[in-house]
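Complex shown without one protein chain; remaining protein chains in place.
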Amino acid sequence: MAQSQPRTRVGQPQPQPLADRLDGATAREAVPPAVAAPPTLGSAADLVAPRQRSLWGDAWRRLTRNKLAVIGLVVVVSFIAIAVLAPVLAPYGQSEVVDFRLTRTEPSWTWPLGLDQNGRDIFSRLLYGARVSLVVGVLSQGLVLLIGIPVGALAGYYGGRVDNILMRSVDVVYAIPQLLLVLIFVNLFGPGLVNIFIAIGLVGWVTEARLVRGQFLALREQEYVNAARVSGSTGWQIMLRHLLPNSLTPIIVALTFGIPTAIFTEAALSFVGVGILPPQASWGQMVGDASQPGYIQTDPYMLAAPVAAIGLTMLGFTFLGDGLRDALDVRGND
Amino acid sequence: MLRYIANRVAWFVPTILAIVALTFILLKLTPGTGIIPAGAQQISPDMIRRLEAQYGLDKPLPEQFGIYVANAVRGDFGESFAFRPQTVSSIIARTFPISLRLGAYATVFAVVVGVTLGVLAAVNQNGPLDYVSVTAAILFYSLPNFVMGFLLILLFVVLLPGRGVDLGFNIGGLESWQDWVLPTVALGAAPLATIARYTRSSVVEAIRSDYVRTARAKGLMERRVIVRHVLKNALIPVITLVGPIFAAVGTGSFFVEKVFNIPGMGPFFVDSMTAKDQPMILAVVLIYGIFLAVMNLLVDVLYGLIDPRIRY
Partner (left out) sequence: MAAKVPGAGADGAQDQEEQRMTERYDDETRRRLEAKLRERSINRRKVVQGGAAGAATVGLGGLRTFRAAAQDTTPAASPDASPMASPAASPAAGAAPTGGALDAEQVLYHFVLQDEPATFDFNSNLYANAEPECWAGLLTFDPNGTPVPDWAERFESNAEGSVWTFHLRQGNTGWTNGDPVTAHDFVWSFSRILDPAPVGAAGPNSYSFILYDVKNAESFSNATPVAREGDPLNGQVATREDLGLRAIDDWTLEVTLEGGRANFAQKVAYLACVPAHRPSVEQHGAEWALGNVPLVSNGPFKLDRWEKGVKCEFSKNENYWQAEEIVLQRVVDPITPSSNSVLAFEQGSGDQRLDWTPVAADNLPRFQEDPALAPLLKQYVYPGIWMLLPSNGVPPFDQLPVRQALSHAIDRERLTTVTNNLILPANCMVPIGVYGYIDDPEITGIQNFDPELAMSLLEGTEFAGGQNWPPITVLIRGSEEIYNSDLMLNDIIAQLQENLGMAIQIEKQTGETNFRPRLLENRDQLVWIRWWYDYPDPDNGYYDMFYGGKPAGSKRQAWSNAEFDRLCIQAKGELDPEARLELYKQAERIIQEDVGYIPVGFRVDQYAFKPWVQGVPTNRQGFTVPDGNIYLRMFTEVGISGRPAE
């Protein structure tokens, strides 16, 4: 069905986005650009077409045919379920000491992931840690959308001087390594869950803005947009009714990649000790706690559990994101 | 093209200035000046005021900024607050090369292994080798480098009881080549995956192209076709990846350096961040900013030269 849609190839909106196309793999330290590595040069963002409702059903069918994407979906859904249900599932509280005499106890049937250096149940802490990750991932991306979409939309739709001013400021933010900027913001706001996701959001919107701008830039010359303009729709109406809905798929894909990046960023911050306030459990903090050389040597399970959790979540989101991109992308039918 | 480059270069100065200004403002918004020496058990407020006066931190902000820029232009970034009286320049001169070296190793590793994997995957399309390398690539690509670092260390610990931790951690100076192996792999894994994926699809595309079909039709040996015709064309876009990968890797090794205990700029920056070592932070931001900007420009220019579809 998608094949029947008009396919438009838009040129490079501007030379800069090569870094975007390069994706999070290279800029992984930074909050990665929205769209991950496509199989060929040019990104999903380059190819857009007006879509209809049945697209989603179609996409779903394609998604479920992709084995990796299904694995990713299962991981992501379990991750969300675990995060939401953590207090119900966890046998112990996140800061509860099971037995202070049993510090650093290896995994067993009683404590499937062992007890940590304070005799706390690693399994329970891992479950609670998922909550922090989910909250940071989702809320920071919410903030990214909240700032990124309007900025990108204004720049893309109006172009000209507005575009110039907005994109120049974006360039400035972009020129600072993103993680560095997050660190500066965290330093400014102080540690803690809320401050962390705000900091991540305040840095991450830049990529989103570029993505949306590129979309709008390409779409605003489409015939149906011109038609809407001629029929007297205001700029806001056009943006909300026509441009935004048609930019939705790349935004969704970007979101799927943005969430794990935010999760990773939080973990990294907590790892260096400027993240979540302990004793609240966070995966990064668990990594930080367990990564003293002596612990790694004698009690590697303490480190293995949170590292595996972060890794698995990253994989899940990446698989799902890749799958989504392929499923939503017109080229997927090639 | 030249005009484009000139335009970009002309934008450097205001962009860099804006970066420094932004960082400067953000730093000034946070409480404290970072002047208190680390470990100081006792220090009177009066002493803090005097130290601040000594470093001009009591002056109005615009004046402070002006002084900073004027000095920075002359290459004087001041003394590091945390390592007084050592200068920021001397510290960066010592640590940045280490980060760059690690970045270079990781880039070389990523390119060599990535291209090899990609080409092998492409010529064995849908074969077991393809399957393995695609899976490896997506695994590498999904894992942040600090998770990768710890996975490598854990692997070593489990495989080499008693010696694994030693091989995983850098103890002090980077004296032996072993010290570089794991950090290079951890840092290079993700870009490796990107390069492998690009190479694969690029080579696959080339194999299907008309000129290759023609070459085959001419009866050329398969190996000769691959080397002469496929690789030559398919690898050009891949080459353009090296620049941004080096830029990202060279400036993006905070956590790998932290995990493996490498005395580069990464852990230094994280520490100066927490110590609020203003001169240090500003200088690091400045250097990273310039480095990234130059690399990005280089990439775009290269890209424009190679890919005729791009017009500036």
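Think of it as A and B in the order they're written, each chain with its own count starting at 1.
Note that a residue touches a chain if its C-beta (ideal position, glycine included) is under 8 Å from a C-beta of that chain, and two chains touch if they have at least 3 such contacts.
Worth saying up front: this structure is predicted, and the values here are computed from it rather than measured.
> Given that one chain is not shown, which residue among B:Ser89, B:Ser209, B:Asn233 or B:Thr274 touches it?
Result: among the candidates, B:Thr274 touches the missing chain.
> Which candidate, A:Asp58, A:Asp163 or A:Asp289, sits in contact with the chain we can't see?
A:Asp289
> Of the residues B:Glu79, B:Asp130 or B:Glu205, I need the one that contacts the missing chain.
Considering the complete complex, B:Glu79 is the one touching the chain left out.
> Against the chain that's been left off, what residues of chain B make contact? List them.
Looking at chain B, the ones touching the missing chain are residues 31-47, 50-51, 54-55, 79, 82-86, 90-91, 94-95, 163, 165-166, 169-173, 175-176, 261, 263, 271, 274-276.
> In terms of residues, what is the contact footprint of the unshown chain on chain A?
Its contact residues with the unshown chain are 95-97, 100-105, 117-120, 187, 190-192, 273-274, 277-280, 289, 292-295, 297-298.
The rule is simple: only the chains that are shown with their structure count from here on.
> Any idea how many Å lie between the Cα centroids of chain A and chain B?
Chain A and chain B have C-alpha centres separated by 21 Å.
> Considering the complex alone, what residue numbers of chain A touch chain B?
Residues 11-12, 15-16, 18-19, 22-30, 36-37, 39-41, 68, 168-169, 171-173, 175-177, 179-180, 183-185, 187-188, 260, 264, 267-268, 271-274, 287, 291, 293, 296-297, 300, 303-304, 307, 310-311, 314-315, 317-319, 322.
> Which of the residues in chain B end up touching chain A in this complex?
For chain B paired with chain A, touching residues are 4, 11, 15-16, 18-19, 22-23, 26-27, 29-30, 138-139, 141-147, 150-151, 153-154, 157-158, 164-165, 168-169, 190-191, 193-194, 197-198, 200-202, 205, 237, 240-241, 244-245, 248-249, 251-255, 258-259, 269-270, 273-274, 276, 281, 284-285, 288-289, 292-293, 296, 299-300, 303-304, 307, 309-312.
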